[in-house]
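These notes concern the structure reproduced below.
Yeah, one chain of the complex is gone here, protein chain that is, but the others are all in their spots.
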Amino acid sequence: MGLLSLIIWLPLLGSALLALLPASVERYAKPVAVAIAAVTLAVSLSLLGQFQSGTYDFQLKENIAWAPAAGIHYALGLDGISLWLVILTSALSLVAMAASWYVDTRVKAMFSLLLLLEAAMLGAFLSLDLILFFTFFELTLIPMWLMIMGWGNAGRQQAANKFITYTFVGSIFMLVGIVALALRYRAVAGSLSFSIVDIQDTVANGQLWTGAIVAEGAIFWTFALAFLIKSPAFPFHTWMADTYAASPTAGPILSSVMVKMGTYGFLRFALPLFPDAVKSNAPILMTLATIGIVYGAVVAAVQPDMRRLLAFSSLSHMGFVLLGIFSLTDAGLVGGSFQQISHGVTAGGLFLLVGWLIQRRQTGELSEYGGLKLQMPHLATLFFLLLLGSVGLPSTNGFVGEFLSLLGAFQAGYWGMNGLSVGFAVVAGFGVVLAAVYLLILFQKIFYGKVENPENRRLLDLKPWEIAVASVLVVITFGSGLAPGVIIRSMEPSLQGAKLMATNPAGNRPSWKSGSPSVVDKISEPMAALLPVSNPTGGNQ
Amino acid sequence: MNGALPAIEITPSLLMVVALAGIAALAAVGVIAFNNPIRSALCLVVNFFMLAALYFTLNAEMIGVTQVVVYTGAIMVLFLFVIMLLNLGAPIVKPEAKEPQTLVGLLLGVVLFGVVGSQLLPPLLSVVKVGAADNYGSPEALGRTLFTQYMFPFEAVSILLLIGVVGSIMLAKRRI
Amino acid sequence: MNGVPIALYLGLGLFMFTIGVVGVVIRRNPIVIFMCIELMLNAVNLTFVTFARYQMSPVPAGGMARESSMMAGQMMVTFVMAVAAAEVAVGLGIMMAIFRLRQNIDVDELNILRG
Amino acid sequence: MESNGFNLIWLVLALPLLGFLLQALAGQRIEKAVGRRTLGALAVAPIALSFLIAVFLTQRLAGLAPGDRNVVVWGGEWIRISQLNIPFEAIVDPLSMTMVLIITGIGALIHLYATGYMSEEREYARFFTYLNLFIASMLILVLGNNLVLLFIGWEGVGLCSYLLIGFWYTDLANAKAANKAFIVNRIGDWSLTLGLFLIVAALATVFPKVSGDRILSFDTMLPALQSILKDNPALATGIALLLFGGAAGKSAQFPLYVWLPDAMAGPTPVSALIHAATMVTSGVVLLNRMHVVFECSPVASAIVCAIGAFTALFAALIAFGQTDIKKVLAYSTVSQLGFMFIGCGAGAYWTGMFHVTTHAFFKALLFLGAGAVIHAMAHEQDMRRYGKLAKYLPITFGTMLVGALAISGFPLMSGFFSKEAILGAALAGTHAQVDGFAIGEWAGLVGLVVAGLTALYMTRLTFLTFLGNEERWRTAPAEIHHESHAVAFGVSELLDLSDPHGFYKTMDSQAEEDHAHHGLTSDHTPHEVGPSMWIPLVVLAALSVFGGFLLQSNGMFEHWLQPMPLPVLGEVRTEPTTINLTMYSLIAAFAGMILGAIFYYRGLPANQGLDETKWTPLRLWQRNQFGFDQGVTTLAVEGGGDLGRSLWHWIDNGVIDGFVRGIALVATVSGGVLRQIQTGSVRLYALVMLVGVVGFLSYFLVASHLAIAVTGGR
Partner (left out) sequence: MFHFAPQTPEWIAVLPVMIVAIGGILGLIVEILHPKRDNNLIVAVSLATLGLAAVVLAFQVGDTPFDTVYQTITRDAFGVAIQLIVVISTALCVLFSESYLREKRIAHGEFYPLILWSATGAMIMSMTHNLLVIFLGLEILSVALYVLAGLSRNEEKSEESAVKYFLLGAFASGFLLYGIALTYGATGSLNVDAIAAAWRNPDATLHTLLLFGLGLILIGLGFKASFVPFHQWTPDVYNGAPTNVTAFMATVSKVGAIAALARVLEGADHLSALWAPVLSVIAVLTMTVGNVVALRQTDVKRILGYSSIANAGYLLVALIARAGHVNGRPADEVTLGPVVFFLFSYCLATIGSFAVVSLCAKNGSETTTRADLNGMAKRAPWAAAALVVFSASMIGLPPTAGFFAKLFIFEDAERSGWTWLAVVMAVNSAISVIYYLSIALAALTDEKVEGADLALAKPRPVSPTVTGAYVLCAVGVVMVAVFFSPMINWIGLK
């Protein structure tokens, strides 16, 4: 079993182990789960040592024929795009466990589900086979639903059903698209295959989509719909706020990883597999992203519940990811991918702190709070520091992602859709302003003012271990903001590969299977991406 | 074959068949027309008898005999027995005549008859030649066939009859 | 019997079949409906025997093909009769059972199960 | 450039950062262990040390040939993608070192002052944490060798400003003022970011094959921009205006000035340091840094000039209507910042910096003086409750008088020289123009008027506070706000609840004192402040008197800053040819002072008293900033809130979920319709089957005819 399998199966088997544990040893459930998750994290981190940057090819590949007759493989692989998501997932799973530490009921089940979710998400990030990916993609739903139903707050049933219906219906369309894609592949290659390595090879040499513009667009949209709902992007986001508000503490934390499966899906599948559709639909998706950024921010500012507020903030922040990705520029892709990670850390951290607070006070209504800074100074400080990451203050990770995404969006104007994308950058940039608005309102409503509510006067500050956990996230927030190179260096070649797969003309696209002798060398000249391709001399006038 | 109707030679046998068929058809109509189930059943008996006679005109003696024995002798008796047992002799159900369903049903019946009949009957009016040997309906022929070519169906039908027996016992027995 | 067009038998069969179908659709007494079904079966039987007798269809030459063909229709009738017997046994049993439960067998009132 | 010997610049930056970390992580413990004085000393020391190092470095820089005074010090890698390398680098040049000196020098003084001013406050350590962080951020802002690094400092100072304005966060008004400051600044930052993007895009047109290393670093970027923009004034205008948008946000120019007056909610040392001396001038620094762009665009320069002039006038008029001593100074700051932009817009960038420097001296002085007054008057800030304070606060009075004279343009004091230089450049300049219409000259004329107004409202302030004939707080004491101590009402019952995880307090030890000021009472006797507070006042007063003269002599400051890299324009004259500037500005200054003295020598006029019903509508309007701030804020806060709520309700719950519900409804309704035939009736089922049969057979009837017709009956 390879390292990647280990990463997936460790939590999966751990989950089964916990589920099968007799009720009499329930008290060991938490430590056992944490130990498993910690080992998983350690293994994930060990990937950093194994990882070779400088290539867009998959590494540590595993491939077992699962159903050869149907062209389905148990195929795993790691590249710069997934590397950090894997680490993020395993790290945030531990954070989610920290957030669930105060769960008293059905502890075993809760932590078993947490591990299951972790395994599913890791699997989704590591799959190189569409069916395998879809399996893991869907596998996240039931545990999440169960967590909401079993440990959620008021309105959980409606929220849980909304969550599962929206995300599920979306992904069903993707499944249809996956099958259609495989059938299309069979038509040109002669046998079924769901391996993206196989399929992308025929895309790269132009076999697959030549003369099938409509099919490409249609299949692209089935994927896009699923990913847009997952990410979520405007107008597919309405499940999110309800879900977050009704979830138990761990829900939103893991959910903030889960939403990455949407944007990751675009990077991993949409760009390499549907290049022409991606290019022609990029303005639409960028529009949705931009609307989402501003809309999410505006609506977040008026939310009466802190989890809802952060949910809409996620809508806004994930918009930057989408914007960056579909700018199809190096800066945008790096920015979008970086923003994935940084949103995971900051949003995860904020949800963690909010979760602890809610566990103490049993409510997320902002009107119930106020003046807590005096009462819980450590919480306030940690909250504020993470919030800075979310605001996108330079020197935090949030800035790097948003800045590069916006830069990419701006640059995209030099690539075939003048003006429009500048508009995206301008409007989306305003989202950064609005981020300050709603987040400062959030902070003000919780922490500033006097302690009016007697319930709040009882509260003690965070415990030392809680401070330690949150501090780690704070350190990551600022550390990766000040030294983003560590992350960017390893993800960039893969992103460049994805970009070229999407933007180069057929026949000149890199391929995971047969490589690309010429194109990558040419492009690695640093300024090339800034070049106005369509209009070599004109500025933006 | 779609030209004018071919001239049909009027023979006594034809007249006899027409008469039998006419009675059978009338009896069939009677089955659905009478409100009283007993009358329906009796019409059905008449119809079955006429059919038996028609089988004889087709030289299918064994079938004709079986028809009388099985249908008229067993099945219809069973029907009448049940009708009596359940005391359904009187027309307990409301008459259906005025319901739209009746109208639609009749209409569809006409259409069905029209669709199939219009295609089948006119071209076949001229076919009078019989292709089968005259003794094809003899008990011997049937017996030989049944125990060679149709031995598997013959075995299989035993399961069916077993089901019939066990099933009716189950439905009728007192222990619940 | 020579001289009788096949259409006469087939026409009677079709007519009886149609009457049976119509009866099933328009009658509410399940016993009568069942009798109509028997009417349909008998129409079918008549049709089988008629086809067996007239042998309109071409059959592969040689061997016992023609004989097989003329027996097939009669065999079918035989088995239909057997099946009808079994069906009657079971069908009437079912009707007795529901009558015992409801004292009423108007099929239009059998509508607990709907929607 | 060789960075030899300039690596010390990192120490300048590191010291405040270390101070910050020390205060943040160990401040409270130190305070408990060794007391506030030591903690205060630990806060001041890094800044002072930084200042000393900065002096040393400045000397070394001055020792270089003028053309070499442009040293880049490599720090490390930051953001690097294949097309873009944005490293940590410091630029050491006259501009940055000037600012470093101001920041650390004035900063150290204000830190010192704050040790006294804040001595009675809770959370002493937190205050100095923020303050040290501010110094560090500000240093990053001025030292950063590229716009993105500058942006770290840019937002960093905004953050510190936010934290310090909201320092007394238990009062929600302060928190809201802090929010406003941050958000309005962010609007400016938005513009700055877009300007940056536009620069990157513009650079892409000239760096097709060149290595993308450090293209955003000033030493690489500015020459490149110069070569691009020289021939492309429209692009230059675009970039310039976007950058100016950023500058206007930070430097409180119309219409983004609205945050600055509210920012006075912070402790007074903060107002002095951040909202007068340093942070608010970073817009001017930005313009100086990016002067190439502005020099390529007369139109943008004209707009800068015009906005500067308008802001100067507008704010001066408002300042005249204020009763809160800090608000007067705040609007005065806005107004003076307008002056600086007039200078920059006119193309004489060094004049802007000159005014930045002198303004740092006297405005810091004025704020600190005001702080001393407020400190002495039990946190009362309303000038209508002051009067005759000179008697009680002689040092404060003396130093503030110096400051007032300096800002009013009293001859030979620092403000006189810098203002002179700006107005001279404006009136003489031909750079800022649109279609040959020289906006600079008009701006200069407005500047003269504003100079008069400045003198007027400063005189008003001085008279109302220190002079006059009555001690007005004795007749009109402030309303005392009884802080409602949210004592543990009902809390003890709550404490009985089960607490398996140890979330809650166990004993009733939580009735903590909120921060409460003691109101100003009629028997209050003001006392002069202690040495830690008056020493900075005296130093600054000295600088205010002599600083301008010293820097001006022999054109020292001009020569220090003028050979900024890459001048596009030729030499910019600062002596108008048409009028005798000195005479006019003296007339303006003295007219203002004399008028002020006439109006206010007797004290508070009745129509400006506490009873605001007696105010003239014009004055009320003036005081309310001509309704602008209120209008904008109302629009933004309420309009934004309404927008958000209606979007939420209409789009989220209405349109999107409605759409989904609609689809579900269509499906279930059609399901329901189909269910109608599922009546449970056997006869109906049979009928439906019959329909199917008939349909099926009819199809075969038609199809067979068609098939036979087509195939001829295969």
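Lettered A, B, C and D in written order, each chain numbered from 1.
Throughout what follows, a contact is a pair of C-beta atoms (placed from the backbone, for glycine too) under 8 Å apart; a residue touches a chain by one contact, two chains touch by 3 or more.
The structure presented is a predicted model; accordingly, all values stated were derived computationally and were not measured.
The chain that is not drawn here is touched, among residues A:L3, A:A38, A:M149 or A:I467, by A:M149. The hidden chain makes contact, of the residues A:I131, A:L372 or A:L406, with A:I131. Checked against the full complex, the candidates A:A38, A:V169, A:A189 or A:V472 give a single residue touching the omitted chain, namely A:V169. Residues of chain B that touch the chain left out of the display are 1, 116, 119-120, 123-124, 133, 135-136, 140-141, 144-145, 148-153, 156-157, 159-160, 162-164, 166-167, 169-171, 176.
Even with one chain removed from view, chain A keeps its contact list with that chain: residues 65-70, 72, 131-132, 134-135, 138, 142, 145-146, 149-150, 157, 160-161, 164-165, 168-169, 172-173, 175-176, 179-180, 182-183, 186, 192. Mapped onto chain C, the footprint of the missing chain covers residues 13, 17, 20-21, 24, 30, 33-34, 37, 40-41, 43-44, 47-48, 50-51, 55-60, 64, 67-69, 71-73, 75-76, 79-80, 83, 86-87, 90-91, 93-95, 97-98, 101-102, 105, 107, 110-115.
FYI, only the chains that are shown with their structure count from here on.
Measuring from the averaged C-alpha position of chain C to that of chain D gives a distance of 96 Å.
Separating the CA-averaged centres of chain A and chain C is a span of 66 Å. Chain B and chain C have centres, each the mean of its CA atoms, that are 6 Å apart. Contact with two or more other chains is made by residues 21, 25-28 of chain C. Residues of chain A in contact with at least two other chains: none. Of all residues in chain D, those touching chain A in their complex are 77-85, 148, 151-152, 154-156, 159, 162, 166, 169-172, 175-176, 178-179, 182-183, 186-187, 189-190, 193-194, 197-198, 200-205, 207-213, 215, 232, 234-235, 238, 484, 486, 488-491, 494-495, 500-505, 510, 512, 514, 640-641, 643-645, 647-648, 651-653, 655-657, 660. Those residues of chain D whose C-beta lies close enough to touch chain B in the complex are 683-684, 687, 690-691, 693-694, 697-698, 701. Considering their complex, residues 675, 678-683, 686-687, 690, 693 of chain D touch chain C.
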